[in-house]
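Take a look at this one; I'll ask things after.
A single protein chain has been removed from this complex, and every other one stays in its place.
Naming follows writing order (A and B), and every chain is counted from residue 1.
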């Protein structure tokens, strides 16, 4: 081979020869073609890949709503009602199927899809086996499991210890309550989470089946002890869980790590004083170390949870950091729940301002977060709260928001309640710190209304911002939103809008004046045509009416202004307060323009009735600019006194 | 009768230029289904779907059922036809006098999508209830996921294409 290449080189031109030798050379080298290994794809991988290409469409309502103008919800109430109505319809279908279970026994799909088949009902006369018990436990049907268990007992069937243990765990986990079916996603989404309140109350069902089962074990093992300790701790039966814990320890049983976790988690109920509480937690941890129980993430979170209930002192914070270090040394990385507890430990409402969120964000930024603890969903809403109330840090808020929208992190927002609080903080903060223009363009027009519908308080904040900037150009859009979101019954919002419109300095252009007048007339109509039976109606104030009138007159809507004036005059009993003098003056001027002295006179009458001292001047202007006939003059002189015209 | 005899006679003559076949005689070929008769007052409303006769399918209008049961060797053609009929009956009954269009049934994998146009005669909330109910009950009956894709019109005259 080498010889031939030399031979060729001598004959052929250089470049060519080089190429050929290169060619010859490559044949020498063994090329390993590596066939890539087959990557196993799950059934959802293709779908996930496709899904990752779809971005949130800010101009469309959520996918669960039908894409039709009539069926798209516009207010928070609408969002909730529509989704829940659909869920109610589904529940109705479930009920129909369950009531007529015998009709739904056909087999259309082959193989049968289990979730479409009616649930098997168990009652007192059912024939049941251990097999059935195992099945319902696996599907976590608590009531069915209890029924079957009782049936088996009544028939003197021996339930194996494994099944008993499983049943005990099921009962402890759900506290004898049927969990919500996993199909009802909307209900879970809209169910409001009662922060911690549920935990504090004792809801454990004393003396129910779980305890019976536990007692029926002669000499219960550590698994049984662990299960019942966890159950009791989870549902607030703290004292007895502690009692059982001590009992188990005295029997030298090796409890599970979750049992220890539960006890640490309820330390704030067991020990009142902060230092005692911390000593208790440390004791627990050293007991774990002695018993060689491997701690896990939940241990960390429960320690931090206890620390977060121990006030604002510096030592608590130090201990929290030490705990983090301790668990990090054991390769237990904190989850979102740990950071949540750290946040509430460091950033107390009344304590000093702590920038710890920045450090936490440095840790978390860019990560694809997974749920590891049930409290993980509290992180984002708390972090945004702290950005808003604690730090007022726009940049940090944006970082939190970016993290939330990364990968599938949005799943960790929790539920609809937390989502709306999150956005309430975020929007209010943006509104306060960004320029109004940026805020409206980048945030408001993007997020409202499909992602977030501002609550009245947030709307008020935005409107205040508009007022401060005198940015009336946003008012038409904001006002239409106020109507759509059903905030028209908020008096403070209406007053503020009117204020902005009246005091605006940019309103000189004709188009704006026209739009303002439409808004003013809209407000008038909304209040005037309220449902009689409505509970908290809003009523006109004289000031409000005066402003409406001013706006109408600025657009030369004299007829409408007359209607408002009539209201002012005729309903003085229902209308609180009086209109401003400027509005009346404007009205009189317009009367002069329209040459309608009688209207002007009644207006002056109103001005006098309301006790404006300058009412006489109005009469004078009227007299000078219009030639009044006898009757008018006499009326005027009765109103303002005869000496005015002399 | 005359026509037929005539036709038979014509067949007998075997003149290829004048050949007429039984199935092309005017009486025999007269098809009535899917067509509407003009009323004397010309006030009978037709939707676009109704205004186009069946032979316009695939040209001016499309099918009402989309599936692969009827292709050569397609699975369960008869069952599909019966199910589609069931779905139409169920939906028109559940959404009483709300549908103003034909009900289009599209099948993909084992997913059934039901589309149509409805009137805004009931509140949106009630519609959502019915959507949930229809989807869920049909999926229990047909044992596959069912999805409703509805559009609404404010007035049923919105879907009228012409009057005959």
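Keep this in mind: a contact is a pair of C-beta atoms (placed from the backbone, for glycine too) under 8 Å apart; a residue touches a chain by one contact, two chains touch by 3 or more.
Quick note on the criterion: contacts and distances are computed from a predicted model.
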{"item": "Per UniProt, the name of the complex member that is left out, chosen from \"Small ribosomal subunit protein mS31\", \"Ribosome 60S biogenesis N-terminal-domain-containing protein\", \"Beta-adaptin-like protein\" or \"E3 ubiquitin-protein ligase FANCL\"", "value": "\"Small ribosomal subunit protein mS31\""}
{"item": "Absent-chain contact - pick from A:157, A:185 or A:563", "value": "A:185"}
{"item": "Option touching the unshown chain, where A:108, A:222 or A:486 are the choices", "value": "A:222"}
{"item": "Residue, one of A:94, A:346 or A:587, that touches the chain absent here", "value": "A:346"}
{"item": "Residue, one of A:360, A:427 or A:501, that touches the chain absent here", "value": "A:360"}
{"item": "Residue, one of A:216, A:398 or A:433, that touches the chain absent here", "value": "A:433"}
{"item": "Residues of chain B in contact with the chain not shown", "value": "109-111, 139, 144-145"}
{"item": "Residue ranges of chain A at the interface with the undisplayed chain", "value": "43-44, 46-48, 50-51, 54, 56, 62-64, 83, 111, 113-116, 137, 140, 165-166, 169-170, 172-174, 179, 182-183, 185-186, 188-189, 222-223, 226-227, 230, 256-258, 274-275, 282, 285-286, 288-289, 292-296, 311-319, 321-326, 328-331, 346, 348-356, 359-360, 363, 371-374, 377, 389-390, 392, 411-414, 432-436, 465, 468-469"}
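To be clear about the criterion, only the chains that are shown with their structure count from here on.
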{"item": "Geometric centre distance via CA averages, chain B-chain A, whole Å", "value": "45"}
{"item": "Touching residues on chain A, where the partner in the complex is chain B", "value": "66, 68-71, 73, 78, 81-83, 85-94, 96-97, 104, 107-109, 112-113, 116-118"}
{"item": "Chain A-facing residues of chain B, complex", "value": "110, 120, 124-137, 139-144, 148-152, 154"}
